[in-house]
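Beneath this line is the structure, given in structure tokens, with notes to follow.
With one protein chain withheld, the remaining protein chains of the complex are depicted in position.
Chain IDs A and B follow the sequence of writing; residue 1 opens each chain.
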Amino acid sequence: MAMKRIGVFICHCGRNIAGTVDVKRVAEEIGKREDVAFSTTYVFMCSQPGQKLIEDSIKEYNLDGVVVANCSPTLHERTMRNAAARAGLNPYRVEIANIREWAAWPHEDNPEAATRKAIRIINATIEKLKANASLEPLEVPVIRRALVIGGGVAGIQAALDLADAGIETVMVEREPSIGGNMFRLSETFPTLDCPQCILTPKMNDVGGHPNIKLYTYSEIEDVSGFMGNFKVKIKKKATFVDWDKCTGCGECLRVCPVSVKSEYDLGMKDRTSIYIVNEQAVPLKALIDQDSCIRLKFEKKVQEGKIKPKKNVKICSKCADVCEPEAIHFKNNEEIVEEEVGTIVVATGYEVMPAEAFPELGGKYPDVITALQFERLLSPSGPTAGVPRRPSDGKIPKSIAFVHCVGSRDPQNGVPYCSRICCMYTIKQAMLVKHALPDTAVYDFYIDIRSNGKGYEEFYHRAKEEYGVNFIRGKVSKVYKVGDKYRVQGVDTLTGRIVEVDVDMVILATAAKGSEGVKELAKKLRIPYDEWGWLKEVHLKLKPLDTPVGGVFIAGAAQFIKDITDSVAQGSGAAAKSLGLLSKPQLEKEPLLARVDTEICAGCGRCKDQCAYGAITIDPIRHVSVVNEALCEGCGACSANCPTTAIQVVNFKKGQIIRAVDILAEVF
Amino acid sequence: MELKKIMFYPGCTLKGVAKNLEDSTVESARVLGYDFIELPGWTCCGAVYGLAQDSVKFTIANVRNLIRAQEYAEKIRDNRLVAVCSMCYNNLRRAHLDVMKNRDKLQTLDLFMDEEPDYKGEINVQHYLTFLKEEGFDKIAENVKKPLKGLKVAPYYGCLLLRPDEVAIDDREDPHILEELLEILGAEVVDYPLKNECCGSYHTVDKKEFVAERTFKLVSVAKEVGADIITTSCPLCFFNLDKRQEIAKKKHSGFEHMPIVYFTQLMAIAFGINDDKVLHFEQHYVSPREVLSRWL
Partner (left out) sequence: MMKYTIKEDPHNDERVREIMEISGENIFACYQCGRCSSGCPMAEFMDVLPNQVFMFLQEGDVDTLLSARTPWVCAACFTCTVRCPVGLDLAAVMEALRELQLRKNYDYVDPYRVENREELPPIALVSNFRKFTP
């Protein structure tokens, strides 16, 4: 039933709209329409008096539809629909005409054209509105469980907050232990706490929490379902050890004859083939690396038929021989498990560019390493017990150069953005070097020191005033080896001189990027990401934790590189967001979804192929499309691809859109 | 064996003070089965390329050279034009890329040279190193008669083989093509960190002290990293690194001379060519004879 008593409310938006568009004239013109019962203007429709004006007018003029001409619907559609609902009008009978972004702003220099365009946009919106149906929100049930992907500090915080609030929480971490990059750090700026002291209690809380189910050395295989009702397949990678039996005693590590670079120590230390990440790992369990284990490599070759097993030859089983609980079975125990959850928090963190990516800065030399690698050398629990030594020869460095912005702020050769944490961790590392080795000279080559956090600027001054770190403003261009030393070719842009210094070690503050593999994960979750692997939020300022997929939130460095303080805050934030959903017995869902006219539908399946949410199936008996309302997001891809008009999104029907477009495209 | 005909662009300097580069290039190519034919009707490349947006004068001679090559390419059915001088290579290649990208510029030049045929853009300007690599380095290995075993060589690329990016023959910060070749010749390649740093170039005309300082640094560091000899492909780099050692030695007591050779001379020697008419050591300020005596 087409509407006949429409109210049109034109917002001035201060001078944003009224400064260009002649709002009075617009109201008059629109008021001439037969189907418009009332039209008016107001300085801020979104203000409380503005909303009151709409509510009162609905009642006074008995309006059956409302158009508010103001800003983008992403901002105030909800405000206006709520106002209408309070006055007893179905909220889906309210439409927004965006005359600010579409008319006022782009045509600031031509008020006449802007005014005419505003009238046209409103007329088109009225035509669309007239065929709107009254709708009620859908209700969907909620599974009161949460999934946290990533066991770094952000994920740990999110999981603990959720679990403490009584939500059963599943945590998936791809490394054998939780802890993330923070677990690798020496000390943290600006408080100089050691992660081994402040992070491990939280790790143990996760490990022992009755509400947390922990899957480490596991990856997300598949995600299906929708907000409140996700089904997640998790791959538990092969450990070749029965973790129910393993006590983490470490006897096996002592007998394993194989030695490879440790991932946890970023190549600064070796580990055995059967290994435990470190003494404080959670869970404290041993696993075998199948690429280096003598026995597993041999068995693989036999399996592939590359070698024939000889009789009476005993292949290495030293670890199993000393394992008292008999946990080591050498059997491929990879398995897929399924979990059902209502919300998902993605906290996949970051990685840094490798030193090798910068040959001009000496990245190919063993004593030129990334700052994250240097964290291991500064860590009291690291390979050098916190007193840095050169990886090449184990000598204590008498001089160290730090280079900031390696790959950062460099759209031509690296990433365009500032990696945000490097200034502070470099200052911290310089301090720690001076603390461990007071006689070692430290040269810090920076472009700008960015110390914008609580206590950060003061921390920088301490490094300058108390620790005797030398700060030189200018980007280093080249590092090369001469004899036993590394020659750093820099500049001091402040005095305007070329600066050269020979040092024993060079630390590169390389650019941060989203974690490896995050793009594949994002595809599984259907959430957007950028070319550097950062997950994209819905609104940078106001919805930094939300993704376009309802029920999926992001936290910590997965969104963009950030320090521990901010990561923890976001972890808690994402947990609160999840709790907000999980605390409702039912979830409300926008009813603007695809519907099938089974009289017309021929069951061709084109809509099904287009649906990114897997919401469409073909009924095998009636041979027509069927929409799962819980999965449908109302995007309209199905409708656009339907050869007839059998599948359409409610209130976005073909007739409505065509009439609106006709008006917009009308020739003057 | 019949030799394969390849167009060769020598450039001015090779016809005079860099006979050592020209003859060792042509002779080393001959050993590998190529007849390097001097491009008929070539003119000077101009040595440096114009960087101003409105510059056409530095492009015209190069496009004319490319037109000459276009004509000859049809005869020998090979569109490759090989240069060995870094500056010639850089100029010819940049001119080609420039006019391919800016068709207006090409049109202006074609109109200006209205008696010449138009340039069709099909000439593949290659540096000798790239040519060799594409043809297969294993061919070289087969012809090594006197491996340069024990000769410690610093490979020096200079600027114009690596920069700007569009003409680079290898990774601009960490090139390896010359190292690869030298290793095939049996030489011991030192890790020479200044291999892509400028020698001071044309300043050798009016500011030779600056160039002598560059030479001092480039040679000293080569010595520090253990080199006996530096090898290059550019006659200007060669002149600066070789001849400017004279001033460097006057200014820096304790500075020791180091011979400079073209990589093509090393190739010729490794191929067993020990002929003064090819190697022309008389054109060197610092004689390489002693350092190379074991293979001569």
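Criterion: a residue touches a chain if its C-beta (ideal position, glycine included) is under 8 Å from a C-beta of that chain, and two chains touch if they have at least 3 such contacts.
Values in this document were obtained by computation on a predicted structure and should not be read as measured data.
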| item | value |
| --- | --- |
| Left-out chain, listing which of the shown chains it touches | A, B |
| Touch with the omitted chain, as defined above, among A:D410, A:E457, A:E590 or A:E629 | A:D410 |
| Identified contact with the non-displayed chain, of B:P175, B:P193 or B:P235 | B:P235 |
| Selected residue (touches chain absent from view) among B:R30, B:R172 or B:H257 | B:R172 |
| Chain B residues that touch the omitted chain in the full complex | 11-13, 16-18, 44, 46-48, 50-54, 58, 85, 87, 159, 163-165, 172, 196-198, 200-207, 210, 213-214, 235-236, 239, 243 |
| Contact set of chain A toward the excluded chain (per top definition) | 360, 405, 409-414, 447, 473-478, 489-491, 493, 496-499 |
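FYI, only the chains that are shown with their structure count from here on.
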| item | value |
| --- | --- |
| Intercentroid distance (Cα basis), chain B paired with chain A, Å | 51 |
| Contact footprint of chain A on chain B as seen in their complex | 171, 173-174, 191, 193-194, 221, 224-225 |
| Chain A to chain B touching residues, read off their complex | 359-360, 364, 478, 480-483, 487 |
